[in-house]
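Here we show just some of the chains, and they stay where they sit in the whole.
A, B, C and D label the chains in the order they appear, each numbered from 1.
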Amino acid sequence: MTKRSSKSAAVRAVKSRPSAVEGDDTAITALKLPPQELAPEMAAYFKKCEDKLGFVPNVLQAYAFDGAKLAAFVALYNDLMLAPSGLSKLEREMIAVAVSAHNRCYYCLVAHGAAVRQLSGDPPLGELMVMNYRAARLSRRERAMLDFAVKLTAEPWSIEEADREALRRCGFSDRDIWDIAAVAGFFNMSNRVASATDMRPNSVYHAQAR
Amino acid sequence: MTKRSSKSAAVRAVKSRPSAVEGDDTAITALKLPPQELAPEMAAYFKKCEDKLGFVPNVLQAYAFDGAKLAAFVALYNDLMLAPSGLSKLEREMIAVAVSAHNRCYYCLVAHGAAVRQLSGDPPLGELMVMNYRAARLSRRERAMLDFAVKLTAEPWSIEEADREALRRCGFSDRDIWDIAAVAGFFNMSNRVASATDMRPNSVYHAQAR
Amino acid sequence: MTKRSSKSAAVRAVKSRPSAVEGDDTAITALKLPPQELAPEMAAYFKKCEDKLGFVPNVLQAYAFDGAKLAAFVALYNDLMLAPSGLSKLEREMIAVAVSAHNRCYYCLVAHGAAVRQLSGDPPLGELMVMNYRAARLSRRERAMLDFAVKLTAEPWSIEEADREALRRCGFSDRDIWDIAAVAGFFNMSNRVASATDMRPNSVYHAQAR
Amino acid sequence: MTKRSSKSAAVRAVKSRPSAVEGDDTAITALKLPPQELAPEMAAYFKKCEDKLGFVPNVLQAYAFDGAKLAAFVALYNDLMLAPSGLSKLEREMIAVAVSAHNRCYYCLVAHGAAVRQLSGDPPLGELMVMNYRAARLSRRERAMLDFAVKLTAEPWSIEEADREALRRCGFSDRDIWDIAAVAGFFNMSNRVASATDMRPNSVYHAQAR
């Protein structure tokens, strides 16, 4: 309760232990997979990231050891997260973080937590998706969407028509249901690729949109 | 133990209840998403499926409501399961089924269980991947690969360097570790898209390569 | 998706690895327990199995190291699975497989999966009981029966009057409820004896009634 | 800590709420299954129970609605728990209680907890089997036996040769391993029959051998 540590105490603390994210920007995964030369389309995409974000997300650099894998990942990601959908971009990012919280994926929680903070303009919403989405003040629609995505993550074998009906009752169309499932599914994939390889997020995310 | 049902008893049984897979070939998912007209490349791909397999896998038909999603799925799938890799195609299919068994995904167990039977020429291997891969007589390499894939499926947050080291000790390279993770991740995605939509496998798979 | 392996590729595969069920018909368990000479009644029972099934189920051979244990097992098994009951033989076998699927028991899934295929004349029903009974097209009665049996398997401490009432509402009598519980209970026992001893099913089951 | 309730306070408490085991001796299960007339052999067995124990265990009365089921249960039970074995009767009862504790089975914990208290002459041993066998001061042999039985109860799919080897290293023979598995399996069955039917133990057990 009484956090009395002065700035100087904090500085001393910094000295006494290395950062918990030491090396995150240089050793992106635990696998030694040297990057290939980028195909022109991907080089342009990386350039666009640097222009718009100021950096290339580490997940892209992690995939850069193989041009075909990188291209397939980017195509799938961009379609799911950025293409037109009945779900807003914020809703898709909320699913990303709630799923990644279930799977406790460091990379995705950092990168997509930042996206929720930024897209919502409500930084604590990003925190709540990481911590426990049930504690957030959400609309009925948002809550139903996240309940479906997290149940699908935790016990996919138990999803049945009643679960789809619950979404329809909140106004989601069948296409929206597909998109919820596809985004939740995608992060169940990405969380595992990231955890399997100890993928590290760009450190710049931590302070974004706080 | 004593299964005395004669053929006629079995026939009677058939009459007394509809098949458990009634409609699997016609109502592919629980979502009403009418197919778009296929782009030429995808039309060619579907044609190739029909020529080689005798049918178009239902998962492709399920994705056909949206050309971009279909193309992204096919590109990712074909890269992971068919492109050159330190993992044989059979090994990749074994991961597919062991992961899908953890997630109890009807679609993927049926389709990829058939693939394991076919690629291995050892039908019980397909059954064992569905039932409990730990009960199969496997090489040390195969067992380590599946232990990693299933742990990554069940508790992705707990994968650490020791798990990667266990793979390396069995001769897997860092690139192989990526591929194990990527295939396991992919089926964690596909299992969830299939379960969320009640995706039904082509009924022809059931009897394949028995 | 594109399983292009020709027959010759499959044959090559067979050569490259031993079968996953190598030895299943000769080394029935991991325990060295030499069979006793059978008592006349049991010898007659084994003979009857050979006449009707063409083989003696390995579970009987596994119990044959002790005449009293064999006789007790056979008496209990035959009463539960073959004696008159409000549950059909197929229903009892469906419970057997759904319970064994929860417990991932190789022996029971193989032997009783075959029984479901045979008794139903609907091979995919056997597969679905192994994979995820929730994905099968079942009658309301069958579904309630399996929901009870699987809940009893997974969390026996949580069964209460409401669960019994749900069965009664589907037309099950109190005697039927006993039988559902007794069959589910029996396979929770057998699954564990089989898993503890690495009991192997007769390989002939794999291809039965496909 | 300070339990100051005098006897009279306790008596008042009794008045203020009905006993938590009201009716346990008269309404043995939640199922209405009237007893059949006992076959002579079973009548003699019930008589023997009354002579030796002073009562007929409720589980026998619960099975008495069907003579064949009763006889099969008694034969199996007596072989497992009373016939010669490398496991002492106390060891078999310890397995019974540790397994039943995992499954939180009221009937079996009461009846077999009493048996452990009685056979050991160490009443707290019975309590510890119910509460957490890991907290008891056990021999290395007892601990290995219970670890195997409880793992087999909780995750039967994960038992492998290493688990059997751990028992052999503590001096258990292959026959002993069978017996541990068979007793653990039996209580996984009985726990579920009891929980499914809300079977109630004879109230006399509660105070036995305290």
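Throughout what follows, a residue touches a chain if its C-beta (ideal position, glycine included) is under 8 Å from a C-beta of that chain, and two chains touch if they have at least 3 such contacts.
Since the structure is predicted, the reported quantities are computational estimates derived from the model, not experimental observations.
Counting every copy of the one repeated chain, the full complex in this structure comes to 6, with 4 of them shown.
Everything that follows uses one rule, which is that only the chains that are shown with their structure count from here on.
Within the contact network of the assembly, the step distance from subunit B to subunit D comes to 1.
Interface of subunit B with subunit C: the two copies contact each other largely through the same residue positions, with over half of all numbers used appearing on both sides. Set against the C-alpha centre of subunit A, every other chain centre is closer than that of D.
One finds 43 Å separating the Cα centroids of subunit A and subunit C. Mean C-alpha position of subunit B lies 24 Å from that of subunit C.
One simple way to say how far apart two chains are is to compare their mean CA positions; for subunit A and subunit D this gives 50 Å.
In subunit A, the residues that reach two or more other chains under the touch definition are 157, 160.
If you draw each protein chain as a dot and join the dots that touch, the picture is not a line, a loop, a star, or fully joined; it has some other shape.
If you check each pair of chains against the touch rule, the ones that pass are A-B, A-C, B-C, B-D, C-D.
Contacts from subunit B toward subunit A in the complex involve residues 30-33, 65, 68-69, 71-73, 75-76, 79, 83, 103-105, 148, 152-153, 156-157, 159-161, 164, 174-175, 177-178, 180-182, 184-186, 188-193, 195-198. The residues of subunit A lying in touch with subunit C in their complex are 157-158, 160.
Every residue of subunit B that touches subunit D in the complex is listed here, in rising order: 132, 134.
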